[in-house]
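Take a look at the following structure, please.
As you look at this complex, bear in mind that one protein chain is not there, while each of the others sits in place.
Naming follows writing order (A, B, C, D and E), and every chain is counted from residue 1.
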Amino acid sequence: MPIVVRNTPRTDPELVDGLGRAGVATVHEAQGRTGLLRADIRPIFRPARIAGNALTCAVAPGDNWSIHVAVEQAQPGDVLVVAPTSPCDDGYLGDLLAESLRARGVRGAVLDTGVRDVASLTKMGFAVWSKVIYAQGTVKETPGNVQTPVVCAGVLIHPGDVVIADDDGVVVVRREQAKDVLAAAEAREANEASKRERLANGELGLDLYDMRGRLASKGLRYVDYADGS
Amino acid sequence: MPIVVRNTPRTDPELVDGLGRAGVATVHEAQGRTGLLRADIRPIFRPARIAGNALTCAVAPGDNWSIHVAVEQAQPGDVLVVAPTSPCDDGYLGDLLAESLRARGVRGAVLDTGVRDVASLTKMGFAVWSKVIYAQGTVKETPGNVQTPVVCAGVLIHPGDVVIADDDGVVVVRREQAKDVLAAAEAREANEASKRERLANGELGLDLYDMRGRLASKGLRYVDYADGS
Amino acid sequence: MPIVVRNTPRTDPELVDGLGRAGVATVHEAQGRTGLLRADIRPIFRPARIAGNALTCAVAPGDNWSIHVAVEQAQPGDVLVVAPTSPCDDGYLGDLLAESLRARGVRGAVLDTGVRDVASLTKMGFAVWSKVIYAQGTVKETPGNVQTPVVCAGVLIHPGDVVIADDDGVVVVRREQAKDVLAAAEAREANEASKRERLANGELGLDLYDMRGRLASKGLRYVDYADGS
Amino acid sequence: MPIVVRNTPRTDPELVDGLGRAGVATVHEAQGRTGLLRADIRPIFRPARIAGNALTCAVAPGDNWSIHVAVEQAQPGDVLVVAPTSPCDDGYLGDLLAESLRARGVRGAVLDTGVRDVASLTKMGFAVWSKVIYAQGTVKETPGNVQTPVVCAGVLIHPGDVVIADDDGVVVVRREQAKDVLAAAEAREANEASKRERLANGELGLDLYDMRGRLASKGLRYVDYADGS
Amino acid sequence: MPIVVRNTPRTDPELVDGLGRAGVATVHEAQGRTGLLRADIRPIFRPARIAGNALTCAVAPGDNWSIHVAVEQAQPGDVLVVAPTSPCDDGYLGDLLAESLRARGVRGAVLDTGVRDVASLTKMGFAVWSKVIYAQGTVKETPGNVQTPVVCAGVLIHPGDVVIADDDGVVVVRREQAKDVLAAAEAREANEASKRERLANGELGLDLYDMRGRLASKGLRYVDYADGS
Partner (left out) sequence: MPIVVRNTPRTDPELVDGLGRAGVATVHEAQGRTGLLRADIRPIFRPARIAGNALTCAVAPGDNWSIHVAVEQAQPGDVLVVAPTSPCDDGYLGDLLAESLRARGVRGAVLDTGVRDVASLTKMGFAVWSKVIYAQGTVKETPGNVQTPVVCAGVLIHPGDVVIADDDGVVVVRREQAKDVLAAAEAREANEASKRERLANGELGLDLYDMRGRLASKGLRYVDYADGS
């Protein structure tokens, strides 16, 4: 039987916002290249960048009833996460539900399904990442779990995990690891800034990262075109 | 042998424009969640919204000859509909054909194939929905039917049916049903406006749609996280 | 063992820029409808248009090491071409590598893999065509060939071949054929300009291209709807 | 509201069986290369070959209720045709439903969805063509139309049209055209038998079909490798 | 840093074998329609049916090193589960690794990647479910985790969970739930046997499941074809 779990813990807003500033690619690297959703989960408009606490929702194919249930559990700073129990491209979210989510302080949504009303959602500035854009409507016959762990687009997500989404896609950080990952992400960013400047000035990565010796040990050889490649 | 059907009936322009204003998602709901083309038929630029009478065209793979034949049958307010007889991603339509269609008053095109010259089409503002963007050229060896019923991207379309296309995709309304569907769409829109306002003010869908009893009868239970989910 | 070929020949910059002005669809037609990369290779922002000498790079799955090696071989006016040795969607290129490539005068990149940092790349105006946008990071363990012939997205590309990329996709012209293809492309463009004007004025392609006789010989028949299609 | 249409006409069993003997490729050619379902509709075991009257059934995503409704409308010699109202890969049919269909004389099934229990169906010899094999179960909440025209895998199918399915896929012949198509198919088969023998004896298609002149007129040239291709 | 977890708990072999007898579709239903891997995970030969304890293994793209590490952790009755950290179709498993796994008592393998040497694996009778068959070789540069929880083909799998695989695909049962799920599966099977017989005798599901009233309450109507559908 479907359940709704109330009063699930959230991640500290400062950690959430810090991870949001770091962005998807940096956070993904900072936690050891894990946590990325499938590449077919794309934003409906660009640029877009949000971060928030996962408000999770399992849905039956062609049935968006539990999203209505989820809205009541929303808290400001949440990001709706919708995982179908079997693959479905239907438009589970439209502008009415988006109004309702926004009224509750939800910052956006990530769906491993379709979305619709994207012109209206774009005008509202309500950011959505989805598998597809599809106007196909849904029914309300089979409720699913709300605020339980789900696998969404290949990644396990618990309520209150941090969802970071931008033009590169979506990454999830476990609530328990948010502090450490943020520290690692910020260290990485500081490190990248100086490297970026040196590369922009024409220094080679081969030298900056001291790669030549290791490349030679892997057998890399340089030949001249004139010698007949 | 291929045929061209002349003097096919059109749908009343007021109905067409009314359906265009309602948009794809609303029209699709208003006619009982039918008539949507496959989700991979996408606009080449956004935002885009058109509605018009279907000017249908069957094409052989890699051969766009019948589009030239179709231009002659075009009337102002038409939307070109291109259905390949076997799947093909080639660029059946480019800017020259678009100029020709526009000169005849055609409002845009829907192709279950590829399209090309999209930078130029975007500059022209000629709206196209297609399966893919692909520069691959086509030949003119095998003409196909023009203005006969076709299945395009999974939907049966007759000449003179109403094609509505926007950022959500494409929906088709049978000519005979255009009046009823428009009435249903307008009723739906009126109904949604007030709901939208109530949801934007924070009212829950659970209450607005009176869902709690039915959810309980489906077995939905609420538990507290502290009790161990 | 992996090799890097140095001092490969380039194509004359005037030919390159001329082909770039002609654009993908025209160049593809001008060389007999050949040389187009697969349709799923798409630009990360639009509009975008570049042309340059191919700087080729073979990469192992999940490993972007040879792109660092390729940067050293870059010359102003090059376009990086990345071909994986087995299919991979990882984000082989991000903003640091793009800074490095830009510092060397590279005009953009074409990858039959993923790309990341697309918000940043867009802000930089560094044009990239790729199979997918995906933040997944890569390792540096297995170098691949640089500046050897590769098959990228279905097309054989030699170092110094001309890569033309725009909103329609990517086409490649062999270095040895660049002059002839440019001449054919320019002839085609001159021819199209007058046709475009005539079509825009309402002349039919059926007449402009004198198609009616050949259509009739293929058996095309015109019937009237009233006679029962 | 969903409807069930009773007492729909069937096609004469002799025509059905004749078309079945001709097979998919021949029938498809005999009716002018039309009527083929999408190529991803594949048999669950091979070899398999059936033909029968279409017993059509529209289903909601994740909901196979109307198949139960369809069983009651079945007549001996029917083939079940299942078309989802939006794309769905769930396993709409398993061995219990297959027993029920077989008890009514149904010869097999064609589904633009998933199927399950394929080991059991194979043991029963109940032939099924489907988009995918997937054990995902379905609900019974939303009935759909039975014995109305549907678009299944890209083809319009009416109740009582002839469905022919074999290792090559599935083709549909309109009831009204079954007699003519069968005649054309049999003529084609007679013609092919003699050609097959001549080709098997080493005669070239170039000669048998008298293609050399037409190829030359298309510009085909023969060159010798030694002259440097 | 990658880790190998030793001495992970297994599920009782009687439960494992009982679930194996029930099969994928039944087990999936018995645990509330959960636990199914994506439908593109298919057996390399049919019929095939295995059940065993999950021996989990995370792999880098194009790198099968951790499978070698996993072999040492194998126990008789295990099923190897391979989850790539980003999507990859390479052939991670061939006949040598299969020999090694079989020597340790491993019953088969489930890979969300490619597999190779399938002719040899078929001859050995070593059952493998994979996303694709692909001969592409892999490197041994980047070890991944062994015997940690993984998401494989969309499903969270812990070491020692029960993996059931047959011609319908793959389903996973959590170790803690194996006993309850087996009981539910056996109850379901007992129930189905009698239904199957009644359906085979021509009884309608509409009657057997007492559906007519509920269908009517959903608005299902019966009309006669002669009345004009």
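Just so we're on the same page, contacts are C-beta pairs under 8 Å (C-beta built on N, C-alpha and C of every residue); 3 or more make two chains touch, one makes a residue touch a chain.
Computed from a predicted model, the values in this text were never measured in an experiment.
S.K.: Please pick, from D:P13, D:G125 or D:G205, the residue that touches the omitted chain in the full complex.
M.R.: Residue touching the chain left out of view: D:G205.
S.K.: Among B:I41, B:C88, B:A119 or B:A178, which one is in touch with the chain left out?
M.R.: With B:I41, B:C88, B:A119 or B:A178 as choices, the missing chain is touched by B:C88.
S.K.: In the full complex, which bits of subunit D touch the chain not displayed? Write them out.
M.R.: Per the touch rule, subunit D residues meeting the hidden chain are 23-25, 28-29, 33, 36, 39-40, 42, 46-47, 49, 166-169, 171, 192, 195-196, 199-206, 209, 211, 215, 218-226, 229.
S.K.: Can you name the residues of subunit B that touch the chain not displayed here?
M.R.: Answer for subunit B: residues 60-63, 86-90, 134, 136, 139, 141-142 touch the chain left out.
S.K.: Contact with the hidden chain only, please: which subunit C residues?
M.R.: 33-34, 36, 38-39, 85-87, 149, 151, 154-156
Criterion: only the chains that are shown with their structure count from here on.
S.K.: Let me have the rounded angstrom distance from the C-alpha centre of subunit A over to the C-alpha centre of subunit C, please.
M.R.: 30
S.K.: Please report how many Å separate the Cα centroid of subunit A from that of subunit D, as a whole number.
M.R.: The mean C-alpha positions of subunit A and subunit D differ by 42 Å.
S.K.: Where in subunit C do residues touch two or more other chains at once?
M.R.: Counting only residues that touch two or more other chains, subunit C contributes 89, 134, 136, 142.
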